[in-house]
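To start, the structure itself, in structure tokens.
Heads up, one of the protein chains got dropped from this complex, but the rest are sitting where they should.
Presenting chain A:
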């Protein structure tokens, strides 16, 4: 007949090892099922070779405007991590994402003919401590 303390110990073991095992599986499997995470914080090597992605609205009047995705909203700012998804997305999904980015950037879609995603090579100036754009390549162009 197990005592009350033995039963409590069994619960403690089950909870503790289950949580630790789940964390270990996420870490080893590089899984991101939040809040289970692989805890990859700054884990990649960084070098001087840096690129960034930028969405550019091409207006019907021939002008261009880089989209500044709601810079004051921290929930929206990180959506720029989804720019690479545009390359793989189906046409409808791609259009939906671009319209959403135009919306949160305060740009009227009716004035825009297309939105392109540019990859920009950057270089760091050690004197000015600033990054400067060296050249850009269009990765994908989405007609509206």
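In the analysis below, a contact is a pair of C-beta atoms (placed from the backbone, for glycine too) under 8 Å apart; a residue touches a chain by one contact, two chains touch by 3 or more; residues count from 1.
Operating definition for what follows: contacts and distances are computed from a predicted model.
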{"item": "Protein name as given in UniProt for the chain not displayed, \"HTTM domain-containing protein\", \"Cytochrome b\", \"Sulfate ABC transporter permease subunit CysW\" or \"ATP-binding cassette domain-containing protein\"", "value": "\"HTTM domain-containing protein\""}
{"item": "Option from A:56, A:99 or A:144 whose C-beta touches the chain left out", "value": "A:99"}
{"item": "Where the missing chain touches chain A, by residue", "value": "3-5, 8-9, 11-13, 15-16, 19-20, 23-24, 27, 32-35, 37-48, 50, 52, 69-82, 85, 93, 96-97, 99-101, 103-104, 124, 126, 129-131"}
